[in-house]
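For this depiction, one protein chain was excluded, whereas all remaining protein chains were kept in their positions.
Chain nomenclature is as follows: A, B and C, assigned in order of appearance, with residue numbering initiated at 1 for each chain independently.
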Amino acid sequence: MPDENTTIKQLRDLMAAFVFEREWEQFHTPKNLAMSIAIEAAELMELFQWADGKVPLEENKLAALRQELADVIIYCLALANVTGIDISGAVMEKIKMNAGKYPVDRYRGRYE
Amino acid sequence: MPDENTTIKQLRDLMAAFVFEREWEQFHTPKNLAMSIAIEAAELMELFQWADGKVPLEENKLAALRQELADVIIYCLALANVTGIDISGAVMEKIKMNAGKYPVDRYRGRYE
Amino acid sequence: MPDENTTIKQLRDLMAAFVFEREWEQFHTPKNLAMSIAIEAAELMELFQWADGKVPLEENKLAALRQELADVIIYCLALANVTGIDISGAVMEKIKMNAGKYPVDRYRGRYE
Partner (left out) sequence: MPDENTTIKQLRDLMAAFVFEREWEQFHTPKNLAMSIAIEAAELMELFQWADGKVPLEENKLAALRQELADVIIYCLALANVTGIDISGAVMEKIKMNAGKYPVDRYRGRYE
């Protein structure tokens, strides 16, 4: 699948070009982008507002989810572009931090 | 920067291993992960609740943002893992769709 | 204005009747209602996603805001109904707690 051959940088660049062509940098303050991520996250969540969403999801729900997830990630890419945050570094570091916080032998099968 | 050489799949696999080792798949329903993305998005947004967040951000705000952004993305990766959504494909398709919806000559410098 | 003569209980009862008539109590778990509050809060927030929203708001934005605010509050009423929380008591107590946390002489004109 494309995720195997696509770097984070390639997606960032796609988004940067989209924004640049429209001269939308002026709207992309960190505050506005943070709001946008939260708004799109809520739209994604709305798909499961009253239903549990057992996997595998039915086809039309999966298609809607795919679009909403893309929207969340698109604004994450834009926020990373604006602030210069390296996503891979941030994610790897945070997973490592979480691994230290939740040692396997104590948290296997439990989250608290 | 690492984003140049890191594929989406590599980050997905890191997260999948973290979840697998702790046997946390049982908690990772799409509904719970959708909520988790929204919760982390709100924590990210909280950094700009009363302040505008002009770039460049001050150092400690940037460090906090880096962690919160990682949290949002981590749960996006987990949701993609659970549902089998290809992130790159979804993002590329959505940006293309948005490019059609917001033609450059009509939306340059304006978003509505 | 009606707020002067309307008790919280009256609004709670209106919502309770609406839910009862439709036999929707089965969907109104605290988890689902918490999600619903967050979803409606995001829709409210969307009105200010790219714009600042200086008061007085323009008429159609105010009308939209009125509806979105009602949606948030409606689900708050439903959650209070399901859990038996007394809203007035909770709000009065929290404002008192905040007054202790943010003494006037130290926080006048500043929030941190």
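The working rule: a residue touches a chain if its C-beta (ideal position, glycine included) is under 8 Å from a C-beta of that chain, and two chains touch if they have at least 3 such contacts.
Note that the structure is predicted; figures quoted are calculated from it, not measured.
Visitor: Give me the visible chains that the unshown chain touches, in label order.
Guide: Missing chain, whole complex, touching shown chains: A, B, C.
Visitor: Counting contacts across the full complex, list the positions on subunit A that touch the omitted chain.
Guide: Residues of subunit A in contact with the hidden chain: 35, 38, 42, 50, 111-112.
Visitor: Which residues does subunit B use to touch the chain missing from this display?
Guide: 27, 32, 35-36, 38-39, 41-43, 45-46, 48-50
Visitor: Which positions on subunit C touch the chain that was left off?
Guide: 1-12, 14-15, 18, 21-24, 26-27, 29-31, 34-35, 37-38, 41-42, 44-45, 47-48, 51-57, 62, 65-67, 69-74, 76-77, 79-80, 82-95, 98-99, 102, 104, 107-109, 111
Note that only the chains that are shown with their structure count from here on.
Visitor: Among the chains, which has its CA centre at the largest distance from subunit B's?
Guide: Centre of mass proxy via C-alpha means gives C as farthest from subunit B.
Visitor: When the Cα trace of subunit A is superposed on that of subunit C, what is the rotation angle, expressed as a multiple of 5 degrees?
Guide: Angle of the fitting rotation, subunit A to subunit C: 180 degrees.
Visitor: How many Å are there between the centre of subunit A and the centre of subunit C, using C-alpha atoms for each centre?
Guide: Roughly 28 Å separates the two chain centres.
Visitor: Please report how many Å separate the Cα centroid of subunit A from that of subunit B, as a whole number.
Guide: Averaging C-alpha atoms per chain gives centres 2 Å apart.
Visitor: Got the subunit C residues that touch at least 2 other chains?
Guide: Residues 35, 38, 42, 50.
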